[in-house]
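Below you'll find the structure I mean.
For this view, one protein chain was removed and the others were kept in their places.
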Amino acid sequence: MPHQELVRDLLAQRRSGFSLPQGLYVDDAIFQAELDAVFATDWLFACNACEIKRPGDFHTLEIGGNSLIVLRDRDGQIRAFHNVCRHRGSRLCLTESGHVNRLVCPYHQWVYELDGRLINARQMPDDFDPAGYGLRPAHVEVICGMIFVSIAEEPPSLERYRAAVTPYIAPHMPDRTKVAFTSTIIEEANWKLVIENNRECYHCSGNHPELLVTLVEFALPDDPAASATFRGLMERSTARWDRLGLPHRPADGGVEFRCIRLPFNEGTTSFTLDGKPGCAKLLADFTEPELGSVRLFRVPNNWNHFLSDQIMHFRVLPLSAHRTAVSTTWLVHEDAVEGVDYDVGRLTAVWLTTNDQDRQLAENNHLGIRSSAYRPGPYAPSEFLLNNFSDWYVAKMEAYAGSPRPVLAAAE
Amino acid sequence: MPHQELVRDLLAQRRSGFSLPQGLYVDDAIFQAELDAVFATDWLFACNACEIKRPGDFHTLEIGGNSLIVLRDRDGQIRAFHNVCRHRGSRLCLTESGHVNRLVCPYHQWVYELDGRLINARQMPDDFDPAGYGLRPAHVEVICGMIFVSIAEEPPSLERYRAAVTPYIAPHMPDRTKVAFTSTIIEEANWKLVIENNRECYHCSGNHPELLVTLVEFALPDDPAASATFRGLMERSTARWDRLGLPHRPADGGVEFRCIRLPFNEGTTSFTLDGKPGCAKLLADFTEPELGSVRLFRVPNNWNHFLSDQIMHFRVLPLSAHRTAVSTTWLVHEDAVEGVDYDVGRLTAVWLTTNDQDRQLAENNHLGIRSSAYRPGPYAPSEFLLNNFSDWYVAKMEAYAGSPRPVLAAAE
Partner (left out) sequence: MPHQELVRDLLAQRRSGFSLPQGLYVDDAIFQAELDAVFATDWLFACNACEIKRPGDFHTLEIGGNSLIVLRDRDGQIRAFHNVCRHRGSRLCLTESGHVNRLVCPYHQWVYELDGRLINARQMPDDFDPAGYGLRPAHVEVICGMIFVSIAEEPPSLERYRAAVTPYIAPHMPDRTKVAFTSTIIEEANWKLVIENNRECYHCSGNHPELLVTLVEFALPDDPAASATFRGLMERSTARWDRLGLPHRPADGGVEFRCIRLPFNEGTTSFTLDGKPGCAKLLADFTEPELGSVRLFRVPNNWNHFLSDQIMHFRVLPLSAHRTAVSTTWLVHEDAVEGVDYDVGRLTAVWLTTNDQDRQLAENNHLGIRSSAYRPGPYAPSEFLLNNFSDWYVAKMEAYAGSPRPVLAAAE
């Protein structure tokens, strides 16, 4: 466990209610510590069950230098493995997604079953026991179609999360969806700045005109800053959702997750430039488009929207202290027909634009924090979710490195 | 203050009269130490007053990861600030130059007056005191139109420099100039190699045919290596300048700066391919084009030429141990008309070409020094200014890291 002293020193400088000390955002050694402290101990959102529908369908993802394979086994079960051959370490799957009968290493053709067992290693001697050389597995949990993976030896329980979010998501029937589009962009910014950017809409009015056609800027139904107009919209919306039996009140996710249903702006129902549905065929058996959106996130790496006509998954994967991959996936009803029920350009326009605006904001934030003049600044009240995120992050890092040493004088 | 021991070890290997030990040129840790020891303690040439003429005009520059804003306040005063919002650290100004009414952070629209005060931070709670969150200032001095900035807490005095160079520069009236052209190139070389390249003309005859049409290769009026032709040129030139009341003898700048007026080659008056003026409208109220050039430099990051028809400023900014940005700005009389009095291509041809030749020389120098076979070599007599530069540099680094430990056996 390297770099623990550095971690402790930086944690000691952290001040609640303020952005984090510089080193936690831009130090390469901190990033290495985070791979162990955060990404090797928790669950990570990987992809959606509908992206690997058939046995042999696979998806790969990379966290730092670690590549994982998520696949569907012959019996329909979803499994995850490290993407590393047990012979000499070659990657097995070289593409982001695909379909295989078995996993065959491209180097020397060692063959693994879809359950990870090594079933053929040609030319190996008689005393070679393939049982000792199965693929190293990762843990998998599937919650309402969302596949989470963990490379921890004993990952924490996801049951509180599962229990809390299922009533919100299940009515949207994610098992009956398909992928309409996927986008991956690279942001030259620390992954925590990408997350922080997502956790507040304080920046929306100055940067996201397309998004604000439909998105309400308030994070809570009882936001004291909210206008009378919003309160009226909220009352009419919740009455409708109560009538339809759709939950909407904030779930109690602590610092781990958030789940709430919020309305779109008056007269709009989906993330499109005109606010009309992006897919004419609604999800599940919905007939009512005005369902607002279930806004979900879970630390450390995903946020999601469940609408009447589409589901959006956002996945954050750290590449280095200074680079982050952000993938967005749009799901629609599995029977929706492209060109008839939906147009990909229309469906994706708002968030492709918004993602790029957020990329620029995160990159400028990262550049500014690299300056020796950077000092942690105070969060606004509307940035309370960032402080929750910092609290969670600091606890993870403390669990790794030990409690910070007390310091007599806090950083300026 | 990291890396002090490494600095001391390398300083102990330095031998006067020789180029510096390898690590001082190519070690990443040394570069980090230099940001503290040199660039955070001294003055840096930033830009020219005529580049930010109106209130709200700004210029940005980057030293290592630190971005600074230089701007003109409403009252005409020039100020400098760290380009870092006090909220969550975003960069404020994203372009190299521009004009603003106030400084508005692109992220959450915190608004700063041109004097750095935070005057609006929307949504912040009532107990938030904006007085504690003004922009972090940098020091500014303006000397004959040259803007110097310092991020030191207490920068050294510039008064000796100001007093010495003003008599040479003032007659060229830099306050009555405008920018004709600016060029920035990136050199894959340590910043000290860029400076060393500028401090000698030993390399000119083998590399700069365009420059040598007009430039005399001798750095001192009494250079013992100078030819009789040069001595005659010098005598006629100084007689003319004495008659016009223009100072020319070398100012005593020690290792800090150099200021001298030297003639161009016989029959030439400016840095053009044919030696004729690059701008027909001369600076100030000059009527005599044969004024040679005031050659100025100051450690660590600038050199300048003041001619009868133009002023040239060269600015060096270190980006890493291995990359350096070199900006060149050509100033002409503010009333000169492009296309009538001057042609930009003609005005800039010699030094754009020369800069690129110097870039190649510095890059090959840097590559060679990376070799384990590199050993510091002896400066030629005509490279005396490089030894001055090394003396200054070593003193700065010693002030940071302490005197070097004595070594029994010098490096080979």
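Per-chain numbering from 1; labels A and B assigned in written order.
Please note the rule applied: a contact is a pair of C-beta atoms (placed from the backbone, for glycine too) under 8 Å apart; a residue touches a chain by one contact, two chains touch by 3 or more.
Computed from a prediction, not measured in an experiment: that's the story for all the values here.
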If the hidden chain were put back, which of A:Gly76, A:Pro125 or A:Gly245 would touch it? A:Pro125
Could you tell which one of B:Gly132, B:Gly245 or B:Pro381 touches the chain left off the display? B:Pro381
Which of B:Ile63, B:Val294, B:Leu361 or B:Ala401 contacts the chain that the document leaves out: B:Leu361
Touching residues (missing chain, whole complex) on chain B: 19, 196, 202-203, 205-207, 225, 361, 364-365, 367-382
Contact set of chain A toward the excluded chain (per top definition): 35, 40, 65-67, 82-92, 94, 106-109, 121, 123-125, 128, 133, 136, 151
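Here, only the chains that are shown with their structure count from here on.
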Averaging over Cα atoms per chain, report the distance between chain A and chain B in Å. 47
